[in-house]
Each structure stands twice: as C-alpha cells, then as structure tokens.
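Missing here: one protein chain of the complex. Every other protein chain is in place.
Which chain is which? They are A, B and C, in the order written, and residues in each are numbered from 1.
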Amino acid sequence: MDGVHDMGGRQGFGRVRHSPKAQTFHEPWEKRVNALYSLAVRLGIFNMDEYRHAIERMEPRHYLSASYYERSLTSLATLCVEKGIFTREELERYAQGQVPLSLPIGPGRANVATRQKFKIGDRVRVRNEHVSGHVRAPGYTRGKAGVVVDITPAYPFPDAHAHGIHAEDEPTYDVRFNAEELWPNSADKAHVHVGVFESYLERA
Amino acid sequence: MDGVHDMGGRQGFGRVRHSPKAQTFHEPWEKRVNALYSLAVRLGIFNMDEYRHAIERMEPRHYLSASYYERSLTSLATLCVEKGIFTREELERYAQGQVPLSLPIGPGRANVATRQKFKIGDRVRVRNEHVSGHVRAPGYTRGKAGVVVDITPAYPFPDAHAHGIHAEDEPTYDVRFNAEELWPNSADKAHVHVGVFESYLERA
Amino acid sequence: MPDSSNIQQNTASVEQRIDAIEAMFEARGMKAREAIDEFEHTIEEKWIPENGARVVAKAWTDPEFKKRLLANGRAAVGELGLTMPPHHRHLVVKENSPTLQNVICCTLCSCTAFSIIGLPPDWYKDLEYRSRIVRQSRTVLKELGLDLPESIYIRVWDTTADTRYMILPVQPEHTKGWSEEELAKIVTKDAMIGVARL
Partner (left out) sequence: MPDSSNIQQNTASVEQRIDAIEAMFEARGMKAREAIDEFEHTIEEKWIPENGARVVAKAWTDPEFKKRLLANGRAAVGELGLTMPPHHRHLVVKENSPTLQNVICCTLCSCTAFSIIGLPPDWYKDLEYRSRIVRQSRTVLKELGLDLPESIYIRVWDTTADTRYMILPVQPEHTKGWSEEELAKIVTKDAMIGVARL
C-alpha cells in the first residue's frame, strides 16, 4: 500500500539523531514489547509479514507520531485482537484506558502467476503497479529499471503471507539501481540495491 | 518536494468526517490565525506560495499531527521570523513557551527555460523530475500522460515565487488523466483533472 | 528519546502563539485587531455560500448568464456584485449533468473559491479527503452519502493552481419554474463542491 510507512526518498525530515553510543532501548517497557511480539511469532499467533503489515495499517498520524516500540506494540495488540487471543474490550479493561489499534486489513493477493525467472546480469523493471495490501517493493522503485546482481534464497511471498493467503516461496533478486535514475537531479550519486521479490519484476 | 503534504492517492487514511452542517472554524483562535496570515499577505510580508511552502516545510510529524489552522499558524510564525518581522526569541517570550517552526527553506528554481506552449487536445506528460523546493505538481502525476482540455490564465511560477526568485507568469493547463493510469488496478474509475504549470509539462 | 520528542513539553499552546503574534503585530502598528474584526465580519457577511447559491440559481434560470458563467466565471459572478481576491485570477465553473458528477478538491493544501462558495468545511481540508478523493472518488462520495449509479461518470478536479473552481449542480426536476430566490435556497455548499446532488 502507498502508506506513510514507505519512507524511502521522502523529503522534509531533519538530521539523523546519531551518536556512537546510541541505545536500542530507552525504556523498560520497550523490551517487554519486543519480547512479547517475538513470543507471539514463536507461538504461531502471527508471522512477521502480518506483524509488519499491521504496523503499516496504523492510522497515518499515529504511525508518524509513535515511537518505534509504540508501533510494535500497536501491531502486537491489533493482531492479538484480530486473531482472537483477546478482545479489544478485555484489552482496554486491563489497560484501564483506550488502546489505539491499527485500521482493518484489506484484501491481499497471491504470487503473480506470470512471474518469470531472472539471472544475474538481467535488466529488470519493477512493475508499475499499486498494491493496496501488503507489498515489500519500496515505492521509489516503482516502474524503475535496474540490473540483477545477485539472487537470494526463496521466501514466502509477503503480499500473500501477510493476508493469510497461501504464499509460495519465491526468490528475491538483488537489483542494483542508480540513485540518479530513482530521483533525477535530486539524489546523491550512489547505487541503491534492493531485494525485490520475483512477482514484483518484469523484464526491462 | 516529496513531502508528506503531497497527499493525493496516499493510502491508510480512514473515513472522511463529513456532516452536512460541517463548520469551517471550531475555535476562536483559528479565525485569528486566518485573519493575521491574510493581513501579512496584504502587507506584502509574504506571498501565498511562500505561505504554502512554509506549511510543507513543517517537520513531517508535526505536519500530520497538527490541525489545519495549526499548520497555518506555523507558516505565519515561521515566515514572520524568516522575514525579520520578529525574532524567534521575541516570539517565544511573548508566547511564554516554545513555538515549533518549519524547517529551513532550501533552494528553489526559475521557470524552466525549455518549456513549450501547448494547445487544447495536445497529449502531454508531467516531467519525471523531483523538485526539492516548492512545486505544485502532485506526486501522483509524475511521469504520467494526459490530455490538455483547457488553458487558464497565467500565474507566477510557484517554484520560483515561493523562494524569492523572479517568477515569470506562465499558463496552467487543465490536464485530464485517467485514474486507472495514475494508479493501475487500484483506483475508482474516473477522470482526474489537474491544473499543471507549463514548466512541469513535456509533449507525450 | 522517542520519535515524537520534537513536540516539546513546554510548547506554547496555539492560543498563546497567536496571542503573541497578534500582540507583536499591534506593537509594530500593523493593526492586527482591526484585521481580525474585519475578517470576522467578512466571513459572516461576505464569504458565504449564499453567494454561490445565487450564481447557481441565476445560471439555472438565465441561459445567457449560464453561457457567460461557463466561459468566464470571474466576470460572470462580477455581474452579481461578487468579487474574488486578486490572486484568484480565474473562476472555472464545471457543470454537472444527469450522467456526469464533477467534484473539486486540493490534494496539496486546501484552496477554494471561498469568496463565492464560502470558506471550505473542515472535512474538505482533512488529510482523509485530500488523500482519498482523487483515487477512490466513487467510494468516498458513497461514504459521504452520494451513492452514484454506474451510469454517472465522475470527474475530480484537483485545484492545485490559483484558479478556483465551483460546480454547477443539476437543477432538480421538481424545481422547474421556481423563482431565482426560491432556487437559491436549495443550493448547498456541498453541491457546489460536488459531493452532493440536489
């Protein structure tokens, strides 16, 4: 989906808050969020694609204002309600307040039937398509051409896997793009490599 | 700029809060914001393109969380500081607290020298370009083709006018796009018409 | 430090911020209070949807006026004594028909022909309307209560230049023969934005 989570190349953000001693966690509750969503994945309550998509489904204002771990927490809470682990009412009773959840899920899609195999050196293009459900091709690659420089092992197709649809494994291609072609006249010169699922690609 | 303000076609938002008796203003301070930015425009402190761009320059999280009139207020405050009407320190002393302002302005650009005239019926394409300053072509039209159905009178070129660069007037073309070509397979069937400045267009 | 740390604890309220600007304008002789009073008068008395309603009613009853309105909106509304700010150089009026629904929006900000159809309603300026109306026009119109049959085609006008737009609604059959004054009473702001039919 063309959501606010699709950050690559978006302008208007300020400097990165970097320090060599940067921490992962700042508050004890954040570790508990990480531990419990990992537990839920191990218990088979949801998979990582469902987890990621539930973050993307957050109301856009909430997504942008929330910290990383509040986004994790919102996904965990949303999926536990959607999967019937507990109800929203029970959650809010326990939490003694309202709990913002992600917006409802829409339809996903199966692996693309017409997908083709590519080999290293092939020139490929990310299909010019807008997938309303979960999709792992960054928006900035849409319609752009690049070269396959590597092929990595197959994974379940995320567009299906995030929606409870049978997901066949498919390879991801390491596609090399030129930053100047992704953002003409307004990017630093570099190669940008993206791991692109087979279903997202066509021959260029 | 590819900012969060460029809302057309972005997904993840919920229902429109509509009522037949909807109000324009909800709080008295909102009218004062509207009155004072209008006054500042009349006094020549800034123009409408500068005003719009200063809203776009808001920190993205602030933009999304702010109400419409808080965005207006932030633009007014930012431009008055930038134009030397008052300093940020004076503003914050009067306001008795911190006042979030927009992020600094970057470079703009002059009218495109190679722009061409078009006539009704011409097939045109919005140039595939990423303008880091102010620009009034919605992102969803980038690289897309449409047909000129009308020509409206000339206005100052906003990419220049918002940045204090000499802005020649140029016509805006009413370009008709197909929603299905703007967002393949994921839009309601419709024509979408956009008023596109001459500098943004090339022959398709 | 969470992501949202840019919003500081000791941020001045929006009221404090505009109070400060008003006071500093006054201190510089910029007549802020006068401008506020005048603005409040203007939005209550002048920039009202009844203006657009008069335009619509006249177009319904006067075919020659309608021709002029569709050819040059700014000049035609001037005949009724209506004005637009200098930077609104042009008013484009789009006519609905039994098979066509026009709807206006501004995806980049929220521009409108406010001196003619009134200041835009809250929802028009919301991120929901701005993001969704261009891509999900039929769906959004249905959510707003306008469930159009497939036989009615939709045109969305994303008014990103300073040209301003208004919609000329279809005159309801049962109002044929009414006076201009009576007709003006049934014309709503929503109908002139294009999210309602009359």
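Criterion: contacts are C-beta pairs under 8 Å (C-beta built on N, C-alpha and C of every residue); 3 or more make two chains touch, one makes a residue touch a chain.
Just so we're clear, the structure is a prediction, and the values are computed from it rather than from any experiment.
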Option from A:Glu50, A:Glu70 or A:Asp159 whose C-beta touches the chain left out: A:Glu70
Residues from chain A at the interface with the omitted partner, ascending: 5-11, 13-20, 22-26, 29, 31-36, 38-39, 43, 48, 52, 55, 59, 61-62, 64-65, 68-70, 73, 76-77, 80, 85-86, 90-92, 94-100, 136-138, 140, 150, 152-153, 155, 172, 174, 179, 182-183, 186-197
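What we mean here is this: only the chains that are shown with their structure count from here on.
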Chain centre separation in whole Å, for chain C relative to chain A (CA means): 38
Distance between chain centroids, defined by C-alpha means - chain A, chain B (Å): 29
Centre distance in Å when chain B and chain C are each reduced to the mean of their C-alpha atoms: 17
Sites on chain B at which at least two other chains make contact: 5, 9-11, 13-14, 59, 61, 64-65, 183, 186-187
Residue numbers of chain C (touch at least two other chains): 3-4, 127
